[in-house]
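All protein chains of the complex are present and in place, except for one that has been dropped.
Here is subunit A:
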Amino acid sequence: MIGIIDYDMGNLYSVSKALERLEIPYFISKNIDELMEADAYILPGVGAFPDAMKTLQETGLQAFLDTKVYQKKPLLGICLGMQLLFESSEEYGQTRGLAYLPGTVERFSGNTLNGDAYKVPHMGWNELVVKKKAPIIQLFTNGHVYFVHSYVVRTDSSVVVAESNYHQAVPAIVQEGMIYGMQFHPEKSGDVGMNLLKQYGQLVKERKV
């Protein structure tokens, strides 16, 4: 059973409906006692980094996740949820993140190295390029996924499973151990996204047995 963490930061409905269509068992909760019952977690998120961290701290969800990560329970962060997995972000000043993965979050500069301006946010469908083998992409062959973000993760190449190119390399799927992150919205990325969620469901199922 996957516990979707509700901390008032985003679109839980679409994620939950996607899991429903895939027949992956889940529940949504903000209650730590309830979340304790899950075997794996999804941390969604849309909004600003500092607000999200503040809510996670105040509700005790950060401490709870720390324990679950220590126990090696699978955790998937989506969009802002992925960014929160890293050490810090410069969105509205420096804020500490959950620090489960090495790296920082910074704003797209909006200018290429040649000084040409480009648009921020990175919004729309971009192609995934696989960088390392990982069980999460077992069902993935090729395709585009839907991104909407103004901040981008800078991390060690060892954790990057797939990236996209938007005037720079954009880490799109990250993973280390049981910690997963997707910068794009799998629940809004057609069949490609649905397959990635399906694979996460599969990983959770196999781990439980």
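Methods note: contacts are C-beta pairs under 8 Å (C-beta built on N, C-alpha and C of every residue); 3 or more make two chains touch, one makes a residue touch a chain; residues count from 1.
Going forward, contacts and distances are computed from a predicted model.
Per UniProt, the protein behind the absent chain is "Imidazole glycerol phosphate synthase subunit HisF"; the candidates were "Lactose transport system permease protein LacF", "Imidazole glycerol phosphate synthase subunit HisF", "Electron transfer flavoprotein subunit beta" or "Aspartyl/glutamyl-tRNA(Asn/Gln) amidotransferase subunit B".
The residue from A:K119, A:R154 or A:R207 that touches the chain not shown here is A:K119.
Mapped onto subunit A, contacts with the missing chain fall at residues 10-11, 13-14, 17-18, 20, 46-48, 110, 117-127, 144, 146, 148-150, 165-166, 185, 187-191, 193-194.
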